[in-house]
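Got a structure here, written out as structure tokens. Questions coming.
This part shows chain A:
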Amino acid sequence: MLKVNSIDVFYGNIQALKGVSLEVNEGEIVTLIGANGAGKSTLLKTLSGLLKPKKGTIEYLGQSIAGKPAQSIVKAGISHVPEGRRVFANMTVEDNLDLGAYLRSDRAEIAKDKERVFNIFPILLERRKQLSGTLSGGEQQMLAMGRAIMAKPKLLLLDEPSMGLAPIMVKTIFNTIEEIRKEGTTILLVEQNAHMALSIADRAYVIETGKVVLSGTAKELQETEQVKAAYLGGL
Partner candidate 1 sequence: MEWLQQLINGISLGSIYALIALGYTMVYGIIKLINFAHGDVFMIGAFIGFFAIARWGLGFFPALILAMVVCAILGVLIERIAYKRLRNATRIAALITAIGVSLLIEYTTIFFRGAQPEAYPDVIPNKSFHFLGAQISMQSIMILSVSIVLMIILQFIVHKTKIGKAMRAVSYDEEAARLMGINVDNTISITFAIGSALAGAAGVIFGIYYTKIDPLMGIIPGVKAFVAAVLGGIGIIPGAVAGGMVLGVVETVVSALGFSLWRDAAAFVILILILIFRPSGIFGKNTREKV
Partner candidate 2 sequence: GNKDEKSSGGGGGNSDEIKVGLNLELSGPVASYGSGISKGAKLAIDEINKAGGIDGKKIVPVEIDNKSDAAEATAAAIKLATQEKAVAQIGSATSGDTVAAVQIANKNKMPVIGPSATSETVTVNEKGEVNEYAFRTCFIDPFQGQVAAQFALDTLKAKNVAIFSDSASDYAKGLAKAFKDTIEKNGGKVVAQESYVAKDTDFKSTLTRLKSKKPDFIYIPGYYEEVGLIIKQARAAGIDVPLMGGDGWDSPKMVELAGKDALNKTYFTNHYSSEDPDEKIQKFVKAFKAANSDQAPDAFNALGYDTVYWLKDAIERAGSTDGEKVKDALASTKDLSLVTGKFSVDDKHNTVKSATVLEFKDGKQVFNSKVNP
Partner candidate 3 sequence: MKKSKVFWIYVAIALVVYAVVQFMISSGNFDMYYSNLFITIAINVILAVSLHLVIGITGQFSIGHAGFLAVGAYVSAIFTTNLGWPFPIALLMGAIAAAIAGLIVGIPTLRLKGDYLAIATLGFAEIIRIIFLNIDYVGGAAGMQVDYLTTWTYAFFVALITVVVISNFTNSRHGRACIAVREDEVAADSMGINTTYYKVLAFAIGSFFAGLAGGLFSHNFFIIQPSQFGFLKSFDILIYVVLGGLGSLSGSIIAAILLTVISLYLQDFPETRMIIYSLVLIIVMLYRPAGLMGTKEVTDLFKFGKKSKGGNVNE
């Protein structure tokens, strides 16, 4: 479905990604783990058109999307839930969801999808008229995901959805991710919480200082010593 072929990405003179390649197949949950500043978010931003790769290709459903503007990538079915939620704080929950469907015009379908979002996250239904800035962190994260679902994506990019969330919320979020996948959306998940991520993912990539250093099935990686030490330690 998605094929990234040795891309280089820069911020000014700083090179954040160095020849990164990866693949995501239809229906999979693929997770990307790595330390702070490894370049995970950078990769997602490049996929969703916020950044342009200097080198390399990105192929999505057989078409090249590298360097295309964000709106056409959204239109093609890639939806990105950015790091730190980034909900539109001064707008209501419902407005946020409507913006998720910004490029769509099929009213009936939109209404149906909204129902679906409210089914997955009942709390959002309760808060639909509340300004999203006053939601709690977990609720905002749900809203961000709901907003992305409203775009009816084929591929959902999630950037650290569990960051800063209470343990019970983390569980809910991960359950939801599996739910979304069941409904037919492919997911590329970036996580610090490697433990949880690997437990729901099919395959995984480990990224360090802008390079992919390891890849394999989630099971394999969970067993790898290197991963254990750096990303699963602690607990």
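Details
We take it that a residue touches a chain if its C-beta (ideal position, glycine included) is under 8 Å from a C-beta of that chain, and two chains touch if they have at least 3 such contacts; residues count from 1.
The candidates were selected such that all candidates are chains of the complex that A comes from, given by their letters.
On a predicted model such as this, the values are computed, not experimentally measured, just so you know.
The listed chains 1, 2 or 3 are all part of this complex, yet only 1 touches chain A. If you check the complex, the residues on chain A that touch candidate 1 are 48-50, 69-71, 74-75, 79-80, 82, 86-91, 95, 98-100, 102-103, 133, 147, 151.
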